[in-house]
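Not every chain of the complex is shown here; the ones you see sit where they belong.
Naming follows writing order (A and B), and every chain is counted from residue 1.
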Amino acid sequence: MAANQSMLVVSAHSADFVWRAGGAIALHKKNGYRVKVVCLSFGERGESAKLWRKGEMTIEKVKTARREEAERAADVLGAEVEFFDLGDYPLRVSDEALLRLVDVYRDVQPAFVLSHSLKDPYNFDHPLAMHVAQEARIIAQAEGHNPGQKIVGAPPVYAFEPHQTEQCEWMPNTFLDITEVWDAKRRAIECMAGQEHLWEYYTRVALQRGVQAKRNIGITAARNIEYAEAYQRITPAVVGDLS
Amino acid sequence: MAANQSMLVVSAHSADFVWRAGGAIALHKKNGYRVKVVCLSFGERGESAKLWRKGEMTIEKVKTARREEAERAADVLGAEVEFFDLGDYPLRVSDEALLRLVDVYRDVQPAFVLSHSLKDPYNFDHPLAMHVAQEARIIAQAEGHNPGQKIVGAPPVYAFEPHQTEQCEWMPNTFLDITEVWDAKRRAIECMAGQEHLWEYYTRVALQRGVQAKRNIGITAARNIEYAEAYQRITPAVVGDLS
């Protein structure tokens, strides 16, 4: 279904792509996609509490540890990962970094893009990552940006699931069945040694979304769904059949 | 893609299904679907101005004329049409009529359902039709309603395009390419002799949605789209691939 296709994930911190899109990554990789992940920061200040509680810690040590965890998880899922190392809490994205992301778009030519929710009152780095993912996509479509390069088409954009969904005004309109790759996602999750308290939390998220996905195809449907990821598609679909 | 599948359209007045979903009907019919249209009323009071301006008119004569137009259009599109004759301006739906629609659901077992927008400040019959389409779907899913009948699954529900979209808070998230069946839709539109002023209006709607659909797949995409219909899908999709 996907020969020669690719997908792009824009992750604010180095672990976000695992909790929130690990199933999509593993599943599409399995189906032949090239998967590219961009981590804008390592989450070194705001999402590494356990590491900081160890003695003798420095920013560089935390970043190194976070990078290693992310690389191990990416390996498990089958993704290439690139770190922009822009800093977190607060994440700040210069125009130079934005154009670097445009270059990624032009190189990867993604069939679709995953990033964070449009709002997140608990974490301003997250919606900024999504904003940048969208702005880079728009620039990558412009013929007058680096003329001569191949422009990108109109890859659909999805917001993956934030932590407290309702507070983020995030609305799942797309469920992805990840049952067949759940084991890989769980193994990737377990690479995040510094956030072990979240392993069971995100396992339960996958189970709940699985139940809801099943309900949305009808309890009488043949397909069994145990684990799912939920997404908010924010660009319209163009289809040839409505079923 | 659709052998033995069927679709259901719930239309407040007898012409709505033509302007708003004629392309979807013709396209899915061509692809092998059974198409069932339920017209809750004939639109005899509120949408038959031209007929009333003729002399010697009665409600029964208007209903007869509207029925004939709708049947001709349904023939062109390939749909079966059933008239509930519940009256319009205002439309009122008794529980008896609601359960009749449940029976249709159980009989048709639709793969998806099309009806009006959730709000329409210009026409209260329209959102009522959608409300009833949803409520009947829910009842048709209940094992305890007429036990022994085959319950329906969870067919996606779409709101087709209302007249003044923004006032109706209607948000198109799905574009259907109807280029290959446009001629049939136009012929069906021309069956509506009493509303000739709308022929060009809805032709322009289809052209505008075609341009937008094209933009949403990217201007570099191979597929050419000239005419489209836009829909608001109001139930989540469950998918195995995000592209």
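In this section, a contact is a pair of C-beta atoms (placed from the backbone, for glycine too) under 8 Å apart; a residue touches a chain by one contact, two chains touch by 3 or more.
Fair warning: this is a prediction, and the values are worked out from it, not measured in the lab.
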_Given 2 placed copies of the single sequence, give me the total number of copies for the whole complex._
6
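Keep this in mind: only the chains that are shown with their structure count from here on.
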*Would you mind reporting the rotation angle for the C-alpha fit of chain A onto chain B, rounded to the nearest 5 degrees?*
180
*Just how far, in Å, is the C-alpha centre of chain B from the one of chain A?*
37
_So in the complex, the part of chain A that touches chain B is made up of which residues?_
1-2, 5, 7, 24, 27-28, 31, 111-112, 114, 141, 151-156, 158, 172-177, 213, 215-221, 225, 228, 231, 233, 235-243
